[in-house]
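With one protein chain removed, the remaining protein chains of the complex are shown where they sit.
Now for chain A:
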Amino acid sequence: MLADATILFQIAGIGIIVALIHTILKQMGKEEIAQFATLVGFIIVLVIVVNGLSDLFQQIKSVFLFQG
């Protein structure tokens, strides 16, 4: 249960920091790089979430289909 909380905080932290980087880059007039930074942050969060989901499906499979 503790690991789940960590992953939530990690994703929240990444979101906050990416938002800050986006704001700063946008203020300095580097719109494209700001977009790119946001995209990279999104992809990283996506990878984390997909990992979590794959864990979840493994759990479901092992519970309902009686497989390892």
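Rule of thumb we're sticking to: contacts are C-beta pairs under 8 Å (C-beta built on N, C-alpha and C of every residue); 3 or more make two chains touch, one makes a residue touch a chain; residues count from 1.
Following the convention adopted for this analysis, contacts and distances are computed from a predicted model.
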item: Protein name, per the UniProt record, of whichever chain is missing from view ("Nucleoside ABC transporter ATP-binding protein", "Citrate lyase subunit beta", "Stage III sporulation protein SpoIIIAB" or "NADH-quinone oxidoreductase subunit H"); value: "Stage III sporulation protein SpoIIIAB"
item: Of A:10, A:35 or A:51, the residue in touch with the unshown chain; value: A:10
item: Where the missing chain touches chain A, by residue; value: 6, 10, 13-14, 17-18, 20-21, 24-25, 28-30, 44
